[in-house]
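Here the complex is missing one protein chain, while the rest keep their positions.
The first chain written gets the first letter, and so on, giving A and B; residue counts start at 1 in each chain.
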Amino acid sequence: MRGRSGLRRGGRALLIALILVWSAFPVYWALNTSMTTLNGAQSVPAHFVPSPFTAHNYGTLLNQTGGGVGNQFWRSFLNATIESGLATVLTVAIALFAAYAFARLEFRGKRIILVAVLATLLLPVYATLIPLYRIMSSVHLVNTYLGIILVYTSGFLPLAIWIMYNYFASVPRELEEAAFVDGATPVVALWRVMIPVSGPGIAATSIIVFLMGWAQFIFPLVLSSDLATQPVTVMVAALYGQRIVPFTLLNAIGVLAAALPGVIALVLNRYIVQGVMAGSIK
Amino acid sequence: MSGERTQTGRKRPRRRGRFLPYILLSPLVLFIGALALYPTIVTTVQAFFTVDPVNPPTRFAGLANFRALIHNPFVRQSAVNTALYIVVGVGLSTLFGLVIALVLQRRSRWRGVVLALVVLPWALPGVVEAVIWGWIYDATFGVLNSVLKSTGLIGSYHVWIGIGRVVSIVLIELVQVWQVTPLAALLILAALQSIPQEIYEAARVDGAGSWEKFRRITLPLVRPGLAVAMVESLILSLNVFDQVYVLNGFAPGGASIMLQTYQISFNNLNFGQGYALSLLATFATMLLSLLILAVVYRRVEF
Partner (left out) sequence: MAEIRYEHVSKAFDSNTVVNDLDLRIDDGELMVLVGPSGCGKTTALRMLAGLEEVSSGQIVIDEQVVNDLEPRDRDVAMVFQNYALYPHLSVYQNMAFGLRLHHKPRAEIDRRVREAARVLQLEELLQRKPKQLSGGQRQRVAMGRAIVRQPRVFLMDEPLSNLDAKLRAQMRAQIARLQRDLGVTMLYVTHDQVEAMTLGHRVAVMRLGVLQQVAPPQELYRRPVNLFVASFIGSPTMNVVEAELHRESDGLRARFGSHDIRIDPGLAASRPALERYDGRRVVLGVRPQNTEDAALVDTGDTDSMIDATVELREDLGPEVDVHVGIDAPAPALEAVIEATESADTTGEAGVAGRPEGIFVARLGAGTEAREGRQVKLWLDPRALHFFDPDSGVAIYE
């Protein structure tokens, strides 16, 4: 009996170890490569710790002035931050009001609008990619922050609304009614009660939307491909395709591009998990 | 006690805040209408037109775009490729997701840490992941080769991507599986956690062992979660683009439909055919989603 349960526990530990290796090894490997020299990275068989160790690749990215890879990288990093940051703000703001209306107010056409919005969750990229490009180019919003932010927002809204709608629906009605009796208008109740109470839901939505924005590739590839607005994904893909940047430096770039979403995911994963789960059942 | 008495309030229409909902919804409706529904309609309609920005005007073309696509060998190949992407993607991410969810279901000291690391690949951009994996797959210095050779599984270093079609596709899709698995795991975990603990206890009292409990309780009751996870990974692998673009470029051996659509539309500027291919892919997405739901989804109420 004891032997069997020990075996089972051992099997479980092995499984967990496998899962951890599967999840973390590629990232570790990029770190490993980014912190060694080109020669170190090209050793056969491969070294599993950086040897020789060097911070040179990161130094290159940090120090470069004028026109180099470092400059390009930081520009695209900034672009990605601005684009997904502003898209997050816009998406969450719009979704807050809309989700509140769906969860709490009665009005004609509610079901139809809700279903139409959520149906767009099922639309693949195919359905909108080309027309969005043509719309944006006809209003001269290609290669502008505004253009990409508008497209992101329209793409992220349905999911954001779905997550927040579920959060709002789980808040007891009496809380708002207490606020109404205390003298609040619906807008005040939303602002002073609903929104503070739904803090975790709003955090989850914001984080998820931001990460989705940061990861976008095909839309910015089409809509903002020049240096002024291209996000880090487009820039990294281009560098990779040119095959002129050494692998060690490319991995350093990869690590830095992954750092912001990676840290968010590690530190705030509680919210991500909550958000995904809130949107999942039903 | 007369402090508040002065306020008498205004007369209002009986229905409270009649316009408020519409005011709250107007930005949403504007965005979704203009940038999601309208484009979808455009795609649907213009698939039947010749749309070429270099060579206007736009003319009605009937089914010509579709005919051209069907006779295009690259398109046919990309369809086959995409089917393979889907099989690998849906199969592996569901399997891995289920295993991870089952492991995470048990409360333990390590759960928080494991969960955090498990979620990580989902949070990173696919392009960056593809670059990282590209280096792992590298033909001359990749760690995959290194590990396989030193364990004796291969005799000499291989070129993994770009030679064998199936191997290329499996390995490219594996990168996407790596990204999608966390989502599948969380969706399945949510379903697992909604199963009341008492059901397991009742089964144990009835004499069910671990395997029976898994087969007779977990598997049937987790079906809604599985279905949602499978649909999610279906949509993602049908749309696979980033990983293919980075790792395989436009080489037809691994090109997906999305890549083909991009090429037709933005490299060849043949928007009409782009629309037509998009429309077909959209339909395929819907049909396959419904198929998965019909086969896998069972409504469970506790």
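Basically, a contact is a pair of C-beta atoms (placed from the backbone, for glycine too) under 8 Å apart; a residue touches a chain by one contact, two chains touch by 3 or more.
From a predicted model like this one, the values you see are computed outputs, not experimental measurements.
In the complete complex, the residue from A:38, A:121 or A:184 that touches the missing chain is A:184. Within the entire complex, the positions of chain A that touch the omitted partner chain are 172, 174-175, 177-185, 188, 192-193, 196-197, 199.
Assume only the chains that are shown with their structure count from here on.
Centre-to-centre, using mean CA coordinates, chain A is 15 Å away from chain B. Only residues 12, 15-16, 19-20, 22-24, 26-27, 29-30, 33, 41-46, 94-95, 97-98, 100-101, 105-107, 110, 113, 116-117, 120, 122-135, 150-151, 153-155, 157-158, 161, 186-187, 211, 214-218, 221-222, 232-234, 236-237, 240-241, 247, 250-251, 254, 257-258, 261-262, 264-266, 269, 272-273, 276-277, 280-281 of chain A touch chain B when the two sit together in their complex. Those residues of chain B that touch chain A in the complex are listed here as 16-18, 20-22, 24-25, 27-29, 31-32, 34-40, 42-43, 46, 96, 99-100, 103, 106, 110, 114-136, 138, 140-143, 146-147, 149-150, 178, 182-183, 186-187, 189-191, 193-194, 224-225, 228, 235, 238-239, 241-242, 245-246, 249, 258, 261-262, 265-266, 271, 274-275, 277-279, 281-282, 285-286, 289.
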